[in-house]
Structure formats: structure tokens, C-alpha cells
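What follows is a single structure, written as C-alpha cells, with notes after it.
With one protein chain removed, the remaining protein chains of the complex are shown where they sit.
Labels run A and B following the written order; every chain starts at residue 1.
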Amino acid sequence: MFIRDAWYVGAWSHELDTTSMMSRRLLGDNVLFFRTTGGSIAAIRDRCSHRFAPLSMGRREGDCVRCMYHGLVFDADGKCVEEPGRKGVSPNTDVRSYPTVERYKQVWIWMGDPAKADASLIPDCHYQDDPAWASIPAYIHYKADYRLILDNLLDFSHLTYVHENTLGGSATIAHIRPKVERNGDTVRLTRWYLGEPGIAPYLNGFGTFEGPVDRWHIYELHIPGNVFLMDSGSAPAGSGAPEGRRVDEAMQFRATQIVTPEDEQNSHFFWSYAHNFNIGDEDFTRKLAARIAEGFEEDRLMIEAQQDEVNRSPNDKMAFIIADNGLALGRRIIDERLAAEQVAAG
Amino acid sequence: MFIRDAWYVGAWSHELDTTSMMSRRLLGDNVLFFRTTGGSIAAIRDRCSHRFAPLSMGRREGDCVRCMYHGLVFDADGKCVEEPGRKGVSPNTDVRSYPTVERYKQVWIWMGDPAKADASLIPDCHYQDDPAWASIPAYIHYKADYRLILDNLLDFSHLTYVHENTLGGSATIAHIRPKVERNGDTVRLTRWYLGEPGIAPYLNGFGTFEGPVDRWHIYELHIPGNVFLMDSGSAPAGSGAPEGRRVDEAMQFRATQIVTPEDEQNSHFFWSYAHNFNIGDEDFTRKLAARIAEGFEEDRLMIEAQQDEVNRSPNDKMAFIIADNGLALGRRIIDERLAAEQVAAG
Partner (left out) sequence: MFIRDAWYVGAWSHELDTTSMMSRRLLGDNVLFFRTTGGSIAAIRDRCSHRFAPLSMGRREGDCVRCMYHGLVFDADGKCVEEPGRKGVSPNTDVRSYPTVERYKQVWIWMGDPAKADASLIPDCHYQDDPAWASIPAYIHYKADYRLILDNLLDFSHLTYVHENTLGGSATIAHIRPKVERNGDTVRLTRWYLGEPGIAPYLNGFGTFEGPVDRWHIYELHIPGNVFLMDSGSAPAGSGAPEGRRVDEAMQFRATQIVTPEDEQNSHFFWSYAHNFNIGDEDFTRKLAARIAEGFEEDRLMIEAQQDEVNRSPNDKMAFIIADNGLALGRRIIDERLAAEQVAAG
């Protein structure tokens, strides 16, 4: 079950720069993306209306795609514009097209009711293309339902255990209680860990200061679209970070993590991890991203194993623990939206 | 859903020459073929009546097969003729046998009501063993329902696109309207392409004449059994081919393509491509077959990709285009036969 009325990330912009067409399964359907000669992004169903051949096995002809089975031609809006052997085209030959917006180095796609595709609903992910911040666009494929990944993002107590030697490195993370707030369909969590003895393992060798640390994770998950935006960092203990002062030595990060369902059992995970120090040092940006990726692999292994067990136990109830209020709020919002879409669908 | 009252090709004759037994899944059931000492072909269910061990894991003993699990012995008619430890055999121990006919270098099998297995119903495929024609027996396995393969054979507009650089090579093929005729359960298509600038790419280097070409595809699909028989060729433009005159320079071919369902998602494709020039030049026969096989690979890739999409969209309707009358007629005949068999089955 997917929320359809939402802006999802379908691709990184750069993925469409070096290929004439790209097919990706989103919300259970195969979508064909391509960049037109004018530079805009077309997204149409990757399934010929005629006998369901994949259009991705077809051929770009200008801003159109020719199905290379029997030759129908579709334009960037999915309209069938040529049928061999006749003037005009037969009825019902158009394929579905999807509204897209290219923003923050990403291609956003709306797979629900096109009338509702208001670009102003796209969350602000500007750290991905703000020159004051540096990051690398990255991608992970998950063999897991998107909700298990969101659960993970909404419960950072896992940093202590899953990421003991990478992103975590402190038992405090599992022991403090975050502030959890709901704002419309957004879940906001605030977590401060004050006076920790040192920086997290993944920052070893990158430190900008020595001694005890105030760490924080302040993040929002925008449920429709599954856009997770995080302000995190480490500052010298007592330098005023909780009060809003971010001294020069503070190591600040802005993570963007976006989960797009591929189908009921698979997900796409688009991420970047921006830093505002060492700007221009591409080697640092790459090394930081590699450390983060290592941590994310730990998540993936755990979540895919969890998915196996969930599949074996479809009717069993999970226990609710004290760390679950963020995760439970996220699930509630998803369920509300799914129910609302079902009602709207009649 | 398979039409059962039909002669299907189960094997090439030569496949049974170098093995004591061969198992092949046909219409969802495993069938064991073997050649008796008298040279006839036995075809029995490849499943012991006792505990369903495959008889293909058994042993030939004369014209019988011994199940090597607990030792029951079956003759070439599937009759259980020995049960260890007793005189005679227990009841209900026979396995099903199937009528077969060996003809045109192929083994034909009837998996429906044996009372209806009239050998005169087998279509004439004599080009496969006529000394005036040369060909090589060939086989392709398809991960696709047989109907998608028949669709392909009944709509040659695909030659222009799928086989642009091999069997096709001309936009005309997609643009002309074939003559489509029904004759009982046979679909007949006639396609002429007159005054084409040159021969098809797959014939490059094989040409027997130069200059413009009259090409044709005249073929029949015999629906029960899925036997596709084609008269095709290229002659000097204006040399009278459409009127029935086939001059010596004409390159004539007789293709036999037979689709036998393996199960709901897989098919066997037996084919040969006979030529009546360069007879005795085995190297030519081999090279021609290799070029055809290259084209058939293009079909296979497209059809298997199509099958994936069809499986994902079981309830969606395909669009009907102008090229579809052959294909639609084929589907109609299949549906009629399937319905008739269901009525007969009560």
C-alpha cells in the first residue's frame, strides 16, 4: 500500500545526463525517465499501450520514444503520435505520464492525481545544492518495505547498537528520550547528548576540536514522500549549541534521506550528507560519505533481515517499547493518509 | 490454459537417437520419451504411479522402464508389468501414455483425448525432410506464454522494428496491410513488398542477384498445435513473383516454426528455415540458420520482457491497433477452442 498523492524522488538528476532513457520501478509501476532536448524531464509509464512491451527497449527519436516492438511513437507526455501504417493513431494508445519537477539535484515525480501535483509541496532540500554545503548524491537499494526504513529513521536508539562502531559510539543515544512533535504530516524529533566524552567513531580523524562534545540530531520526516531532513553535529561541550550558538569548531551536517517505494518488498533510498566545513576539499567529502555509507550498510543488513522475519509472521503483533513514540507517530500518519486516499478512491 | 486435443511437437527425432530416455515438460506435465528397440516412439507420463518418482531417474530394460525407487516396471504403453515381491501388479499402477507420430523429423504427441488422435490432422511440414530443400533442426526455450509468441508470428509489422538490422531492414513491412484470411482454425497472412531497394540484412553476402527486390511472406498458423508454416523469399523486382513465377535467381525459403507450451509461463520453440538454392552447401545452411537464430533472439528478448509486464498487469487492457487483425484472429480461434474443450469437459 502506497500513498500516491505525493512528490517522490524518482532519480538523481545526474542519472539522466548520461543515458538516453532510464527505467525505474516506483510504487509498483515501471516508469521511463528521459531528458528532452529542451532539458526538461519526461516521465511516462514504461509499458507500451499496445502489447505492453517495455518502452525502455525502444528508441529515442527526438523528444519521443518509439516502441521497438511494432513501432508506436510516444511523445514526452505519453501521447501516441504515430502508428505505422495509418494516418493518426488508434484510440486508447496513449500511455500514462507523470508530473515531474527537477529540484535540489533530484527528479521529483507525482504518481497520484495530477491535478494535485503542486510543486510547492516539495520539502526544502536545498542543502543538496547550496554552495555553502558540500555533499555527494548517493543511492542504496533495499529489499524491504519502505515503512521498515522509516521506522529505522524515526528511532535513533538504534544508533547505539546497529552503529556501535560507526555512526553511534555512545550508549547515551539509546537512553535519552527525544522530543517528538507532530506538525501536520511531519514528525519532528529533537535529541541532544551533552558532555559526551568524544566524537562519534565515524568522525575519527576528521575532528575540528578536542575534548568533550555536545552532539545533536534534530530531524523531520515528511511523510508523504518520505523525506527525512536532519540537522546534526558535534560541538565543543558547553559552547552553546543547545542554545543555538554554533561556534566555528562545530562540525555541522545536513543529511537528506529519501525513501521511495519500489514495490511492496523493495525500496529506493536516495541520500546525501552535507557538511559546511572543509568546503572545497573533495577528498574529505568523499571520505565522509564513505563512512556514512558504511553505517547505512549496517542498517540495510538489519532491516532486510527484519523484513524476512516480518514476512514469515504476517499476523503476529510487535511489542511496543518506550523508544517507539516517534516510530508509532510515523506509522499513524501513514495509515491516516492511506485511509484517506482509499476513501477518496471510493 | 492449453488446448489439449491437438498434435504438438514434443521433440526433434534426433534428440531421441543419442539418449536412452528424454524427459520434457509439455502442457504442464512431464513426459518421458524413448525410442523402442523396434524404432517407434514411446511417450508416457514421467511420473511413477506409485510415489511419483520421475521415471526419467529410472532405467531402460528393453522396451520397458523400471522406476528406480521401488522397482515397478512400465512398458512403452505405460502399462505396469512388474511389481517386485508379487505375481502380477497392484491395481491403478499404470501410467498415462500418449499417442505419438514421428513425421517430418519430429515427434508429434497428442495429450488430449486419445480417441481423437487422428494422424491426418498433422499439418504438412514436409520441407523439413524434402531433399529439394535444406535446413537444420533448431530449438529455442522461451520464458513466455505460447500466446505471446503466436502474437509475434501473426504480426509481421514487428520485423521493421525488432529486426531492423536482421530479418527486417525495411519500413515497408510495418506500413503495408497484409491480407488476413481464416480457414477453419488456420490463419493465413499474405504480405508483399514490391520494388524494395535491396535484400534484407540477414541475406547480405548470400545474394543471388543485384538490384531492387520483390519480397514476400505468405504464411499460415495452424492454431491447434501452433504450427506456423511460411513461404518467403526475395526475387528480382518485376520478375513475376506475385503472379506465381519464381525465377531461378529467386531466393526462396520455407520456415517451419512450432510453439509447444511447456507450462503457463514457458514455451518450446522448434524451428527450421529451409532453402532451395545452394543445396549441398552445408556451410551456407549453417550460416543462414545462424543469421535467423540471431533474429529470433531479438524476438525472445522482446517477448520475455513483454511477459514480465503482462504478469505485472494481469487486469489491464491492451490497446488495439491497425496491425492487429492477424493477431486478434489468432486469439479468437484459441479462445474458441479452449471454450469448446471446457464445454466438452463438462
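FYI, a contact is a pair of C-beta atoms (placed from the backbone, for glycine too) under 8 Å apart; a residue touches a chain by one contact, two chains touch by 3 or more.
What you see is a predicted model, and the numbers here were worked out from it, not measured in a lab.
Asker: Based on the whole complex, identify which of A:V107, A:I149 or A:V162 touches the chain you can't see.
Answerer: Only one listed residue reaches the unshown chain, and that is A:V162.
Asker: Where the complex has a chain not shown, which of A:R86, A:K116, A:H175 or A:R286 is the residue touching it?
Answerer: Only one of A:R86, A:K116, A:H175 or A:R286 touches the chain omitted from view, namely A:H175.
Asker: Could I get the residues of subunit B that touch the absent chain, sorted low to high?
Answerer: Its contact residues with the unshown chain are 28-30, 47, 49-54, 57, 66-72, 83-86, 89-93.
Asker: Take the complete complex as the reference. Which residues in subunit A touch the chain that isn't displayed?
Answerer: Those residues of subunit A that touch the unshown chain are 148, 151, 155, 157-158, 160-162, 164, 171, 174-177, 301-302, 305-306, 308-310, 312-313, 316-323.
Throughout what follows, only the chains that are shown with their structure count from here on.
Asker: Using mean CA coordinates as chain centres, what's the gap between subunit A and subunit B in Å?
Answerer: Computed value for the inter-centroid distance: 48 Å.
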